[in-house]
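A single protein chain has been omitted; all remaining protein chains appear in their positions.
Labels for the chains are A and B, by order of writing; each one numbers its residues from 1.
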Amino acid sequence: MPSTITPINTEWEKKRRLDDHDSGHGRRPPTDKRTGGGGDNDNWNDRPQGRRGPREKLSRARLGLFFALAGDTMFFVAIVSAFFVAQGTSHIDAYNRYINEWFPTAVPPILWLNTAVLLLSSVTMEIARRTMFRENDVMDEWLGLGKPITRRALPWLTATTVLGLLFLAGQAEAWRQLGLQHVFFASNPSSHFFYLITYTHAFHLFLGIGALGASLITLYASRQLETRQILVDCTAWYWHTMGLFWIFLFVLLAFFQ
Amino acid sequence: MLPALSTIVLLPADASAHGPALDHHLLLNLWIILGLAAFAHVLLLAGLSLRRSSQPVHLWTIEYLPLALLAILFSALAVRAEQLWAETRYTGSSPEATQIEVTGLQFAWYFRYPGPDATFGTTQPRFASAPEGNPIGIDPADPHSADDLVTSELVIPADREIDLTLHAQDVIHGFAVPELRLKQNAVPGENIHIHFTATRPGIYAILCTQLCGTGHYRMNANLRVVAPDEFQAWIAAREKAAHP
Partner (left out) sequence: MTPPSPPKNSSLYSLSPGPSLFSTDHRAIGRQYLALALFAVVIGTLLSLLMRAHLVWPAWAVPLYGPILPEGYLSLVTLHGTIMLFFVLTTAPQSGFGNLILPAQIGARQMAFPHLNAASFWLTALALIVLLASPFVPGGAAISGWTAYPPLSAVASAGPGQAAGMDLWLASIALFAVASTLSSINTLVTVARLRCEGMTWNRLPLTVWGWFTAALLSVIAFSVLLAALLLLYCDRHAGTSFFLPTGDLINGVIHTHGNGSPLLWLHLFWFFGHPEVYIAILPGMGLTSMVLANFSHRRVFGYRLMIATTLLIGLLGILLWGHHMFVAGLNPFASTAFSATTIAIALPASAKVLSWIATIWRARPHYSSAMLFALGFVSLFITGGLTGPILAQPILDEYLHNTFFVVAHFHLIMAMAGIFGLFSATYYWFPLLSATSRHPGCLLSERLGRWHFWLTLVGAYATFLPMHFTGLAGEPRHYAQLTEIPNAAGRMLAATVPLNLHITYAAIFLAAAQLVFLANLIRSLRHPAPSPPNPWHATTLEWHPALHPRARLDASDALKVLRGPCDYRTPDSGKAFFVTQWNHEATPDIKPE
């Protein structure tokens, strides 16, 4: 007797498109670095199950960082929306006058220099990140033929760390300059936000420098290449995101007060 | 029928002009959700008790059709509710409304009448001192302050539109008169207006409905609705007593 159950459809019918995956760029086609099952792409009929390897671990770390940065973005979104609310908040005083006490805080010019330094540090960070994945060097290290990756990455990571510290020093200088003008954290509503925004961003960057330091140490301390790659890669993405945040925050402070 | 139903659900008797419509809509909602809850539970119990049969399969009849009906029902209720909301909140009071200022502070309500000059005097926090008889901080130097009348009981005439300006001196307070179906938070730094018309003379409770500290539960006052001529007499008598 046939079952009277109508199976409820939980399977999607995948449309198989005939595509030669050639976007005309002329470079050699990409190597499939996936080592085994990762639960994504749902391509189980075509690929054998394998152990999850370095590529999958890297993918996990990046995804975790992505979600963490998504949360961090909401944190900054909240602060920025508070910024706009405070900017527009006014009250009618006892004498029926419209009072808005927002006196824009002039951005110390050194902040422009700091921005340039941070952008430069993103460039060096990206170069460092790419050295970690150079195929020839990865193969050499895997085969035990020295440590070309460490040799290549070290100067760029160091440069990023130095530039990052330079940025923080520049921020400190900006705070000192404002302090000389008697503009402190608690001085007025716009200075609240100037300091709050720059403090929280600097704190995040400080954590980034900590991550850079950990990467530098791990370059020498860790025996697993994948650990070193993951650490530098995630630090790099974190660093770029902090740079991107800074661009938004700086534009906010410089032009939207 | 309305008063009887109201008693069942313990709604206090209404004394405002916008109240009956609100009560009617509230009771309608309550009956509907009572019906829906009962029906859903009957379905649940029926489904559990009836003899076993094969699994239902038709997504449209079981899910989408009821959802469409519920959507229509909830939209209808929401539209009616928004109509009522718009009537009381979207526009301000008419220019002829009686203006009264309400100030909430830890833990009392004070009410200020503008007096014959129909203008409130300015207030400043630095003048606020209850022991000195100036709890809401009226500026003595302002000529408009001279005829302002501050009371701790809100007296209003019946059948006249009243516009209340809500102030809070320290923390957020909630100005609520359940029997007039009124509720609005008084937020420090804001002037919030609500307007209404009381229909039945009597004494009603003003409660604080936003947690404001240890005295939150006893931060209440009396709202006394009186006939218009009695109101005039009361105001005149109080003005005379305050400013001979």
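Note that contacts are C-beta pairs under 8 Å (C-beta built on N, C-alpha and C of every residue); 3 or more make two chains touch, one makes a residue touch a chain.
In this text the structure is predicted, and so the values were computed from the model without any measurement.
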Message = Touch as defined at the start, partner being the missing chain; which of B:Ala176, B:Ala198 or B:Val226 qualifies?
response = B:Ala176
Task = Tell me which residue among B:Ala97, B:Leu149 or B:Val187 touches the hidden chain in the full complex.
result = B:Val187
Key: Missing-chain contacts mapped onto chain B   = 9-12, 22, 25-26, 29-30, 33, 36-37, 40-41, 43-44, 47-48, 50-56, 59, 62-63, 66-67, 70-71, 74-75, 77-78, 81-82, 84-86, 88-90, 105-106, 124-126, 128, 137, 169-172, 174, 176, 178-179, 181-185, 187-190, 192, 203-218, 220-223
Request  = Provide the residue numbers of chain A that touch the chain removed from this figure.
outcome  = 1-5, 8-12, 37-40, 42, 44, 49, 51, 56, 59-60, 63-64, 67-68, 70-79, 81-82, 85-86, 89-91, 93, 99-102, 185-186, 188-189, 192, 196, 200
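Note that in this section only the chains that are shown with their structure count from here on.
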Query = Can you give the whole-Å distance between the Cα centres of chain A and chain B?
reply = 49
Request  = Using the touch rule from the top, collect the residues of chain B that touch chain A in their complex.
outcome  = 54-55, 57, 122-124, 139, 189-191
Query = Which chain A residues qualify as touching chain B in the complex?
reply = 4-6, 91-92, 94-96
